[in-house]
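One protein chain omitted, others in place.
First chain written, first letter: the chains are A and B, and each begins at residue 1.
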Amino acid sequence: MAQEASTTSIVTFLTRLGDDQLVLGHRLSEWCGHAPTLEEDLALANMGLDLIGQARALYTWAGELEGEGRGEDDFAHLRREVDYQNLLLVERPNGDFAHTILKQFYFTAFMTPFWQETSNSSDEALAAIAAKAVKESTYHLRHSAEWVIRLGDGTAESANRMKRAVDDLHPYTDEMFQSDALTKQLAEAGVAPEPATIKDQWQATVTEIFDAANLAIPEIAWPQLGGRQGEHTEDMGHLLAELQFMQRAYPGLQW
Amino acid sequence: MYSQGLIGADGTTDEDEAFLERFQTRIDAEQKIEPNDAMPEGYRRTLIRQISQHAHSEIVGMLPEGNWISRAPTLRRKAALLAKVQDEGGHGLYLYAAAETLGISREEMTEQLLTGAAKYSSIFNYPTPTWADIGAIGWLVDGAAIMNQIPLCRCSFGPYARAMIRICKEESFHQRQGYEIMLTLCRGTPEQKQLAQDSLDRWWWPSLMMFGPHDSDSTHSDQSMAWKIKRFSNDELRQKFIDSTVPQADFLGIKMPDPDLKWNEKRGSYDHGPIDWDEFWRVVKGGGKCSKDRICDRQKAWDDGAWVREAALAYADKVRARQATAAPTPVAAE
Partner (left out) sequence: MTEARTPLWEVFIRPRNGLSHKHVGSVHAADATMALQAARDVYTRRGEGLSVWVVPSAEITASDPADKDALFEPTASKIYRHPTFYEVPDEVENM
């Protein structure tokens, strides 16, 4: 019989998910005005807007469930670094276009099936958020996969850059599939699937696209973990310094 | 809009009088000129310059506002600003597309921008040191742009007019967003209101300069007007802008930095102080705080993106080659 997940657990989970979308959306928005083509400026901004929109919905619902008066901006702008639980993958700096688009591919190859499953969540609000997000994520996956192929199988330079991006980012992908007491509780309550159950599908997607892109899937010697526990890379501090600047410099005001 | 003050029409032409008269008759009858229509060389050249410089302005305009996306104070503001800057990229794209119908490529136009052969509206050579500037830009700079964009929807060249109609439809939230930011600041703490006032102090005169030199100093405007590429004079639009914006500032409770700004009952318009045209030309010629930075940023985006564009083309070539050498399907044996 399905156990009910505690409110605290669901709120923590929603925050974690919101952090993933916000941090990646923030990173994507850094490209605006600097992309390789105008068309790509618009595409990256579209993806950024989708992710920021998802973050807002998740934080808002988390705040309502929690019932302590916190809104989306309290979650986004007023927590200490150790309280953000996003994947390390999404806080990695943009790097070159190969890094950015590979990161997008890795993440959305996970999020698309994840959102698909979560559309059946026992938490109705989360199910609705997921139903909208899966459409957006499907498009992000298609767009980023097409680029991975073109860059992997383009010129010698683009192939080299993609290989470097794979070497740099692949060690961060394991964290997406980590289970803990929280994910176990939520899976039993039918709120969200265990991330580990997504791994096979993710692996299949990556294999298919990497084959077409002439890219090899590396072994991960040392998986990079810790984001879910609030133990971030050095880049997170700088990201938050920018993200939180106005709210910290001018506390408690309306904008 | 960003084309308003930039250039006048190029009237030099090889065509004969009869041709020019026939063309002018079409213009006078408010007929639209489409890309394959016969047109004076001067008309074509003028349009290429005007449309491409308008496009460059939209693209460069992404940078001063883009400066605040990562530091927007709330998620709502962040999303709205990202959407606005994305819109500007889109507007640039529509305009490049319109210019390309006249026989110039996007790559050529980009080169003209980066070498300085083509100009962009020098308003974007000013910095955005505070969040309030995002409000001021939406309110004043977009406000000024809208003044010109609406008449351009009736410009004689079809693709440009249609691009402008599309742009105007999307523009509606830009100015409102900026004004709402200013309103929130002016209703906030004294410190926030001071941010808004400081921003108005820095952006007011440059916004007036966006409309270009006084009509008396504006060369070649006549031909542009005759060909219906330009629909109103610089001073006409500038006055219209001042008259609608001053009451908006009054509502906010902040003041334009012009002691000579005064309602003139007889004219039914606001009188204003002298514009510092030395400042205008200094910035146009490259002396603005961000003049060099803007071009550097666009050059870097172009250079950094070269390998990406090349890879996409290389992949497309490979796919075509593979399809060409693919074995044909065998015909079934009798």
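For this structure, a couple of remarks:
Just so we're on the same page, a contact is a pair of C-beta atoms (placed from the backbone, for glycine too) under 8 Å apart; a residue touches a chain by one contact, two chains touch by 3 or more.
Worth saying up front: this structure is predicted, and the values here are computed from it rather than measured.
From the options A:T37, A:S119 or A:Q178, the residue with contact to the chain not on display is A:T37. Looking at B:E65, B:E100 or B:D258, the residue that reaches the missing chain in the full complex is B:E100. With the whole complex as reference, residues 34, 36-38, 90, 93-94, 97-98, 100, 105-107, 110-111, 163, 166, 306, 309-310, 312-313, 315-316, 319 of chain B touch the missing chain.
The set of chain A residues touching the chain not shown comprises 37-39, 42-43, 46, 50, 135-136, 139, 142-143, 146, 150.
By definition in this document, only the chains that are shown with their structure count from here on.
One finds 35 Å separating the Cα centroids of chain A and chain B. Contact residues of chain B toward chain A in the complex are 59, 62-63, 66, 69-79, 82-83, 85-86, 89-90, 92-93, 96, 131, 181, 184-185, 187-189, 191-192, 297, 300-301, 304-312, 314-315, 318. Residues of chain A that touch chain B in their complex: 22, 26, 29-30, 32-42, 45-46, 48-49, 52-53, 55-56, 59, 72-73, 76-77, 96-97, 149-151, 153-155, 157-158, 161, 242-243, 245-247, 250, 253-255.
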